[in-house]
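All protein chains but one are shown at their positions in the complex.
Think of it as A, B and C in the order they're written, each chain with its own count starting at 1.
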Amino acid sequence: MIVAGCDVGSLTAEAVIIKDSKILASKIMGVRATAEKSAICVMDLALAQAGLDYSDIDACYSTGYGRQAIPFSQKNISEISCHGMGAYWADNSIRTIVDIGGQDCKVISIDEKGLVQEFIMNDKCAAGTGRCLEVLAKALDVELHQLGPLSQKARKPISLTNKCSIFMELEVMQHVYKKRRLRDIAAGINNAVAKRVVSLSRSVPLKPGFAITGGVSKNVGVVSRMEKLLGVQFTQLSVDPQIIGALGAAIFAQKENGNHD
Amino acid sequence: MISAGIDVGTRFVKACIVKDEALLGCAIEDVSRDIDRVIGRVYQKALDKAGISKRHVKRLVSTGYGAKLVKGKSFSMSCTHCVAKAAFVLDPEVRTVLDCGGLFITITSIDERGVFERTLSNDKCAAGSGKFLEMSAQAIEIPFSSISQYAERSKEPYLVSSNCAVFAESEVITQVNYGRENTDIIAGVLKSIAGRAATLFERIQAQDKVALAGGLATVTAFSSMFEQMTDRKTVSLPIPPQNLGAFGAGLMAQQGKPSRGGV
Amino acid sequence: MNIHSSENFSISRAALRASSMGSLFSRYPRALGWVKRLMLPLALEKETAFNRHFRFFILMAGYAMSNTEDIRALGVLSRDFQDYLENVIDETSDKPMVWSEWNLSNEILRAFDVRQYVPETFAVVAQMAGSDAAVDIIELAEEEGMAPEHCSAAKTAVGALLANEAPKPDVIISSSHPCDSVTSSYQALQYMTKAPMFVVDTPYWDDDQSFKHYENNLWDLVAFLETNLNQKLDWDKLREVCENVNITNHYLQELSEMSRAVPSPTSVEPLLLHWLGRMAAFGSPNGMKFAELVHNGAKERLKKKQSIISEEKIRMIWYDVPLVFAPLFPWLEKKFGAVVVSDFMGRIQTVPIDTSSKETMIRDLARTHLYCTMVRHTRGPAEFYMEEFQKIIEEYSGDCFIFMGHQGCKGGWALRKLFRDVCRDARLPSLFVSSDIFDKRHVTEEEVKRQFEDFFRSNGLA
Partner (left out) sequence: MSDILSTIQKLAEAQKNAYITKAADEGKRILGYMCSFVPEEIIHAACMVPFRMTAVGSTETRLGDTYYSAINCSLVRHIFDKALKNEFSFLDGIVFMNGCDHSRRMYDNWRDALKTQGLGPEFLYMFVAPHTTMETSLNRFIDELNGFSSALEKNFGVNITKNALKNSISIYNRRRKLFRELNEMRKQPEPPISGAEMLAVQLAMTSIPVENAVDLLEQLTEHVHDRKMDCKDKLRIVVTGGAMEEIDHVKMIEDSGAIVVAENLCTGGRHSDVSSDEDGDPVISIAERYLYKVSCPRMVDEFENRSSLLEKTLKEYSADALITEKLMFCDIWGGEVFLLKQEAKRMGFPLLSLEREIYGGGAGQMKTRVQAFFETVRNIQ
């Protein structure tokens, strides 16, 4: 049986195709003008990679912000469940998933079947998300992917006190103007984001078996700071953390439509 | 006498060279990490445009959020003052100046002699800022210079309600995904910012005539929306609104403490 | 400071150390003057372990409390404060522990044989242990699910409980003033501790019926305490306390009045300190002594037409004085010659308590409670603020009004048009800054300084 999952987020769209519990194809691309277009584009790419056609897919589920607008999907499932299931599939010892994406961050606690037991998602404020990191990196005039490595070298990280990411930007500028070292500021930024996520995570049970997903998992600065604050070690997942959402959707499609596995 | 004004804002650095009450040249550039160099460069550009060499500048006044960053023997003054001064000199009938910059909206009222009366700023709220407009325009891929064209095509502006600029941005993106026209969205963003400006305007019980200053005022759709909301006309001034702060600083320098050399 | 440490009261202990170190110095006020001059810049810049110990004194003395008399007074006040802290952390005592809300004056408790803890005060205690400690405590409460919109003092109260900084209560007394944050957070504290709680219902108006209602509530409170503590109220003791309170209030009220003089011989700082210290020293001999000392010091200066600061240039009227920005005041003083001559927090406006009978005492205690800081203004209609404000403007020759709004006080923020109108009619320049009394995450010190500088300049005050 061949199933697919499609995740249309706010910045990127992903598609994953699975056959008999093996990933046949996976694709990531930037979003297009509408969710529908993004979904079709990315799925076309994935199908091409797998050498398949829409008619070969037995079931396809969607997730992500654009999940309701996807024409070829039979069901939409929230990102939270999909991230839980995707991460669990990649490594079934995982019980707690921290997902930090562009617009939001979530901490998800799953059971021994990969189903969500409890979750928390930031609301009030965007500080503590990937977007916040982007804004601050830009203010610092540093490439996003350098923010992590740079911060690792810091000796005296600055502390950012402001709650709002826009005003944090101003605070960063002030530190820049004061000629603080870039690496210390970078570390300050990562620490601030990590701290925000950690304090969010305290309201769900943190069961051992931690994974981190979402774009920000590529930022070593945030990741290592979180490990320190939480006192845990994140398990390295065998698949690209960015496709976890789409993967989870595909697994759900498989579970609910086939009798296989 | 020749003087200079430098306005180091939250988003842009602006410089003006002034002779008596006339603008000789101005320049503008984004702020960046290397702020000292940006300031130097903008200043030099303005000098070049004016065709003046640095040593002819008798006095220099700095203003704006980062006024202190202007090194040398400059004197710094508050931005509200500078903007009000500039507007008044350009049009002595102006009684209210609304400065809409990168992060703050400030409204100032002046009396018939051009003397400062009082000033108000918006609450700390990023969703009422120029920065928010930039972020939204970027998110829906509209070049900043075409914002007005897009906004004017909108029939039904989308109501942006989030108070957090970053969240509002994601709200905007969600709306795009739901198939909302980007013209409606950008118009909605402008409307939400203009609404906040209009609140300030009501709060200070503004008197005519009204002048707009700051980077947002360069967006014509913004000013027309603001005019429509408050049911008032704003005056158009002969120099670009974004430069008013720097120009005012230059004017202040005409009277202020002497300073030679500058940056 | 590690707030998750398993040791109870670690922050309170640190504050206790800070305070005792301070009192030691207060015996040598002149030395403190020097230490202050040398240390202040350092102490304000960095959070070092050493500074943590000095913090309280250096910061407090860094306000406009610079002369020897005031510093001695501070020493007296801090002795009661230390007693208070020692009592709080004393886990061996068998005296019942009563929690009482920060605006519910606690004269009545003094007439019982109890230990007392004021939950919100922990916000001050934490400040003494470093401003980061306060933020950590607040975040702890928020992580537990406390609403971010609550007053930061209320959040610290809950945070303190979570961080093992609060003693176990036998009873809790609270009131429905001054604001929703309080009514709301006490329900949480009660829920978490399961201690019996009595809530005094605060009237809205200022008429006889309202006073009577509050008075009835106080009688209910006495009955509640007598039952739950299994003790009788010691009326003689209450009388003594009330008499002390009368004297204290007399001095402080006069002190409030003295700052009408130009230049002002005092700032609102001693008043604020007294307010903060009231849980420890209200109606105590030391509290009285403090009032007398600061009063006399100011009187001396008044005679000599001396200012509390070196040169008074700007007289500020404040709405709320934020503690997190303690370093702001030396800065304002040095840079602009600005002194706070009046504010709504520290100002004392009250009535004497008639101690001739139980009934008169309770009747007048009801009044003094309702005239207390915050409650006086926040519980009722806008006039409670505006009329006093107008009076302040007329009498204190202020040059400007600073509304350094506190996030919790939504009721105050809802009135800012009215404040602004009063200022406009009086031609008094006003500055509205969004900040928080205890939580430094809302606005940075630099931002505040920038706003002040801009404001003073725009209005030709500097």
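Simple rule for what comes next: a residue touches a chain if its C-beta (ideal position, glycine included) is under 8 Å from a C-beta of that chain, and two chains touch if they have at least 3 such contacts.
For clarity, every value in this text was computed on a predicted model and none was experimentally measured.
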Touched by the hidden chain, restricted to displayed chains: A, B, C
Residue of C:183, C:231 or C:349 in touch with the missing chain, whole complex considered: C:183
Contacting the left-out chain in the complete assembly, out of C:237, C:358 or C:410: C:410
Among C:83, C:206 or C:220, the residue in touch with the chain that has been omitted: C:220
Selected residue (touches chain absent from view) among C:92, C:209, C:230 or C:356: C:209
Chain not shown, touching residues in chain C: 144-150, 174, 176, 179-181, 183-188, 190-192, 197, 199, 201-205, 209, 213, 216-217, 220, 378, 381-382, 405, 407-408, 410-411, 413-418, 421, 434
Touch residues of chain B, complete complex, unshown partner: 123-125, 159-163, 167-168, 170-171, 174, 177-178, 195-196, 198-199, 202-203, 229
Chain A residues that touch the omitted chain in the full complex: 65, 77-81, 103-104, 111, 115-119, 121, 123-124
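Everything that follows uses one rule, which is that only the chains that are shown with their structure count from here on.
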Contact graph of the chains (line, ring, star, complete, other): complete
Centroid spacing, where centroids are CA-atom means, of chain A and chain C in whole angstrom: 46
Centre-of-Cα separation between chain C and chain B, whole angstrom: 41
Whole-Å separation of chain centres (CA-atom averages), chain A against chain B: 38
Sites on chain A at which at least two other chains make contact: 124, 167, 170
Multi-chain contact sites of chain B, meaning residues that touch two or more partners: 65, 124
Residue ranges of chain A in contact with chain C within the complex: 124, 161-163, 167, 170-171, 174, 199-200, 202-203
Chain A contact footprint on chain C (complex, rising order): 135, 139, 142-145, 148, 440-444, 446-447
Complex interface listing, chain A residues touching chain B: 8, 10, 31, 33-35, 65-66, 69, 102-104, 124-127, 129, 131-132, 135, 140-141, 164-167, 170, 173, 176-177, 182
